[in-house]
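Take a look at the following structure, please.
Our next item is chain A:
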Amino acid sequence: MFQTKPRVPTTTPLSPEFLRWQVLLRNHTMQERNGAPHAGVAPLLSVRRAGAKPAVSTHSIIVGILPAAEQLERKTEEFRTLYEEEIGHGSRALYDRGIEYLKTYYRDASSFDPHSITTMLSTESPALVGLEADPQCSLIFYVFDLDEKAEWGRFRCLQLDCTAVVHRRGPVYDNVWWHNALFHGKEDGMAVVQFLHRRTYDTRFGRLELVT
Partner candidate 1 sequence: MSAALSIGGLHLRHPGTDRDVVRDLRMEVTPGEIVCLVGPNGSGKSTTLAALARELRPRRGAVRLDGQDVWSISRRQFARRVARLPQEPIAPEGLTVEQLVRAGRHAHQGLWRGWASEDASAVESALIAMDLLDVRKRTVETLSGGERRRAWLAMVLSQETEVLLLDEPTTGLDIRHEWEVLDLLRRIREERGVTLVLVLHQLDRAARLADRIAVFHRGRLYLHASPSECLNHETLRDVFGVDASLSGDSVSPQLTIRAPADPTRRL
Partner candidate 2 sequence: MRLRARTRLHWEALVRWPGFWAAGLLVLLLGTAVAAIRFGAVPLTSSELWAALAHADHPLHAVIVEVRLPRVVAASCVGAGLALSGLLLQTVVRNPLADPGLLGINSGAGLAALCALVVWPDVAGLLPLFSFLGALGAVLVILLAAWGPRRRLSPLKLILSGVAIQSVLFAGIALVTFIYADRAPAFVAFTVGSLNGVGWHHIRWLAPGVAVGFVLAYAARRSFDLLLLDDATATSVGLNVQGTRLLACAGAALLASVSVSAAGLVGFVGLVVPNALRLATGPHHRTLIPLCVIGGAALANVADLAARTAAAPLELPVGALMALIGGPYFLFILWKQLP
């Protein structure tokens, strides 16, 4: 009743190189890895805990990216339709069709939202509780694989400082939830976290260099 519109935290776009890398990585995941997540989509989330020791907790999470704002609800609808069509044939058929669909979904970096990274957390998880107390957090990406010669496997150490926005309903929640449903079915008791990007550091070899 007395709800005011939440203040939208200030955000800067992700570096185009980073977004392109994420899209490429996801395309590769669907094409070659049958959906099994690559290290590049599984960063560490570090959450500040005021007054507790240690003052920072880290959590390994799997992240996703959002379609660009004007496509968001259309894509959600596509996920939902896909789910409803296939679930009657079993989750395996759904998974296979989902992979098939996502092979073409992750193609062009310009059709994704350059401001945010998303993840799904259990409403009881300590990470979520921490983020609700203090939304300022960091995502730490680390990819190092000597055997990987392709572009997506290049050595990368990145720290993304973000502001977390927790969604329990709404278009962002629906999009991430239905995307997840293609792989893990309908899950209750989850919240979607949207990490709004503030700045990125390159942390290779112990540096802390702002990426622009």
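Note that a residue touches a chain if its C-beta (ideal position, glycine included) is under 8 Å from a C-beta of that chain, and two chains touch if they have at least 3 such contacts; residues count from 1.
The candidate set was assembled so that all candidates are chains of the complex that A comes from, given by their letters.
No experiment lies behind these values; they were computed from the predicted model shown.
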Practice problem: Sort out for me which candidate, 1 or 2, comes into contact with chain A in this complex. | Solution: 1
Quiz item: What part of chain A is in contact with candidate 1 in the complex they form?
Solution: 34-37, 87-93, 95, 183-188
